[in-house]
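Let's look at chain A:
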Amino acid sequence: MAKTVVQEFTKGLWAEIPPFRIVLGLCPTLAVTKSVENGIGMGIALTFVLVCSNVVISLLRNIIPKQVRIACFIVVIATFVTVVELVMQAYTYPLFLKLGIFIPLIVVNCILLGRAEAFAAKNGVISSFADGLGIGIGFTLSLTALSIIREVLGSGTFYNIPVFGPSFKPFSFMIQAPGAFVCLGLMLCVMNMLGKK
Partner candidate 1 sequence: MSDYTLLAVSCIFVNNILLMQYLGNCPFLGVSKRMETAIGMGMAVVFVLVLAGAITWITENLVLKPFGFEYLRTLAFILVIAALVQFVEMFLKKSIPALYAGLGIFLPLITTNCAVMGVCLINIKEEYTFVQTLVSSFTYAIGFGLALVLFAGVRERILLARVPKPLQDTSIGLVGAGMMSLAFFAFKGMA
Partner candidate 2 sequence: MIKRPFFSLGKPKLKYPVDDTQEQDVIRVIPLPDRVTFFLEDPYERNEGFLIKPGDKIKTGQKLKLTEDDKDYVISSVTGTIADISQYRGYLGKTYAAISIDTGDEEQWDDKFKEGCQKPTLENSLEFLGCLPGDTGFIPILDTHPPLNTIIINGLDKDILVSTNQLIVQTETDSLKTGIEYLREITGAGEIMIAVSPELASQAGEIDVDVKVIEPSYPNTLPEIIMKSILGKTPPADETWEQIGVGLINAEAVVAISNAFTKGQIPVSKLLTVINKDNTTVHVRARVGTHVKEILAALDIETYHGDQLVLGGPMTGHALYSEDLPILADTDAIMVHDKDNVVLPSDCHCINCGECVRACPARIPVNMLIRVLENDLYEEAAKEYDLLSCIECGLCSYVCPARIPIFHYIMLGKYELARIETVEESNA
């Protein structure tokens, strides 16, 4: 039985939430979650690209020849990534500087190609839109959660606002590279304990 559009949307929020249930797109997850601002920014950027590319690919799915579909998907994705890149430079330059090469790297993020191949190439526009939006928001939520933990413990701030008293010395391990891995690993453990439902 085909899933409803709502189901396509909600699955990305829990049952298939990346990067926990679909373990893809780890690099940006690890790299940008030092602060909540970066995490949300990255999530929104990726969601935009994902929704747009899902819609376009779904629209064009019948024109794209099978043999070159990956190349076509890549072109579509790269186009939207570049759009995001330009727009971010124009309007949120400091964020763009912080996210660095991880914005252009959205182009190789496995989530995008994965959704294009596994979903948009086979489903209608509305479902693909819902799928992209759901997965994108799920990804954004994950990054936000992870970045809250890392920023609060590692910098002692939340969205750059101090949350502890002035005598608190932040546990800056959390915002360094090893902390990123450990924190994501432990979060994955928590997600495993919570189960799929």
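Here is the rule we use: a residue touches a chain if its C-beta (ideal position, glycine included) is under 8 Å from a C-beta of that chain, and two chains touch if they have at least 3 such contacts; residues count from 1.
The candidates were selected such that all candidates are chains of the complex that A comes from, given by their letters.
Please read these numbers as outputs of a predicted model, since none were measured by experiment.
Undergrad: Pick from 1 or 2: which one touches chain A in this complex?
TA: Result: candidate 1 touches chain A.
Undergrad: Taking the touch rule as given, give the residues of chain A at its contact with candidate 1 in the complex, in rising order.
TA: Residue positions touching the partner: 23-27, 30-31, 70-71, 74-75, 78-79, 81-82, 85-86, 101, 104-105, 107-110, 113, 177-186, 188-190, 192-193.
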